[in-house]
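Just one protein chain is left out here, and the rest sit where they should.
After this line comes subunit A, so read on.
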Amino acid sequence: MAQDTAVPKLSFEYWLDKAVQWGQTTTLESQQDVCLHLPKLQEFLQQIYESLKQMNSTIAIQRFPLIGQLLGRLCWNPFVVGYDESQKILMCCLCCLYSSEPQNPVELKANSWILGLLRHLLFSSAWEINEVGTGTFISALGYTSVDYYSTLVKNVVLSLVTELKGNQFNGLNIHGRVSDDHVYVVSLFCVPLITLPDVTPLLEALLTYHGGESQEVLSSEFLDAVNETFLKKKIALSESAVLSLWLRHLPSLEKAALHLFERLISTQTSSLEEITCIIKDSLLPQLSCHPAIFRIVDEVFRNALLETDGAPEVMTIIQVFTQCFVQAHQKDNKQHKFPLKTYFPHHHQPLVIALLKPPCDLPAALWTQHLKYITDNLKSVVEDKSISSFADLFESWFLFVHFGEWADIAVEQLLKSENECSGVLLWLLSFYYNPHNDKEQRTQTLVEAQAVYDRLMMLFSCTTISITDLQAAASTKTDKRQPCTERLVRHLLISFLLFSSGGQKIAQEFISQVMMASNTTNEVFGLLTRTAFRLNQLGLKNQRVMKLVNELLQKLRFID
């Protein structure tokens, strides 16, 4: 009886009602309704097929007395037959109902009805009734309906594409614009066919077509379905077609950005290179060269940061995305491209220009100086009393998050050697980790960070240190540190372990005993992957640090 529960009676009746309804009217509304239901119907048909293949035809008819009605109606609906894999499932169901040894006239009749439906699905009626028409013509040439329909669909698609592109083949007869209603119908009728590769040129032509009016000419079912299928990687579209889709249909762009987030969060990524690949694969950074796309994607990022309360994973994603975007912008050879700074129009422009400077374009010796310049500018904006609302503060922080790589460099610069700008860099890091609008709180973070930093610097020159020494250096006199301060301290500690000779010796031990005990594995892992990525990217010849980072990551992956 397991089969019965797999195909609930209710849904059987529901789909039969739907099939009857769709067969009786051919209004646009009913066609839209078919398009909306296609994925669910396919799921249902799959369930039916799973049940049918476990029984013989006689039992199948007893168990599902209405199945003939349902399948028969669906086989005559080109939307259903054209959709994804529904036609295969329909044919498989029919195949299961065919009896190899019909015992009575009813079974004989059922067999001939099944063959009739299959012939209807596979040949044109001319093939079936053998009249002088396409069927006989093609057979006389030694071809089959396979050859005919593959060529026919290409020709129909080509003629529609030509029509949409506005002129005829030879360029002599330029017809008037096609009507918006016709384009709407074409787009709606494409919904079931989106994954059929022959139709791709038509999808692209539709997506890049704009009617005379300012309102949308394509059906929203079409736009939704194309976007959904593209995001699932079931079709490949040209960049210009995707750009056009996202520009004309905001929900699609939002879905694309959210889909990227979902993919990044659900995929177990073990390096920033992998994250970069996934981000580039989404086409979002490349197409963000169009400012309208950039603004929307950035808006999604802003909301993600607000909703997750500045989760480190989200901060890293924004940082990597921005890097990909800047690279794509540099590669973009368009003549009239917008300068990068215009993508951040509401910010202090000298600050934007400084942040946009990629570290690899500057000699390492100038990094501290550049960081000081960034901090001075940021500080003047943040501490400017005339504009220091919470929103302004958030915006400045959000801007800096895009270029979080500079925060990582600041920590490294602090711990590589004695740094006369340590106060400035620590302010930058306190702001990065604690963008609180209460200045008192930020000052508290700064004071604590300064204390830890001073103690770490005292240990820096020691060639041998113990885990206890390091724990003592990172400890606090106050009862409870704010979580953001803890994160800043951990970042300092990781850098100390990587860049000081004493730290390198105890790095493995310290991470496995102290950090993992405090349940911060993910955070440590994230910091290490960021470091590994940067060292690789900048091609820094610090083999020892690189080796250590890789060993630590290996160990964490193993534990994970």
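The rule is short, and it goes like this: a contact is a pair of C-beta atoms (placed from the backbone, for glycine too) under 8 Å apart; a residue touches a chain by one contact, two chains touch by 3 or more; residues count from 1.
The rule is short, and it goes like this: contacts and distances are computed from a predicted model.
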Hidden subunit of the complex - UniProt protein name among "Mitotic spindle-associated MMXD complex subunit MIP18", "Ribosomal protein YmL11, mitochondrial", "Fanconi anemia group F protein" or "DNA replication complex GINS protein SLD5": "Fanconi anemia group F protein"
Residue of A:L28, A:L66, A:V106 or A:V146 in touch with the missing chain, whole complex considered: A:V146
Residue touching the undisplayed chain, where the options are A:Y14, A:F189 or A:F338: A:F189
Touching the absent chain when the full complex is considered, from A:L16, A:M55 or A:V178: A:V178
Sole residue of A:W22, A:F79, A:W427 or A:F499 that reaches the chain not shown, by the stated touch rule: A:F79
Touching the absent chain when the full complex is considered, from A:Q69, A:T136, A:Q471 or A:Q513: A:T136
Footprint left on subunit A by the chain that the document does not show: 53, 78-79, 81-82, 85, 87-88, 91-92, 94-95, 98-102, 108, 111-112, 115, 118-119, 121-124, 127-128, 132-134, 136-153, 155-160, 162-163, 168-170, 172-173, 175-176, 178-179, 182, 185-186, 189-190, 192-193, 196, 198-199, 202
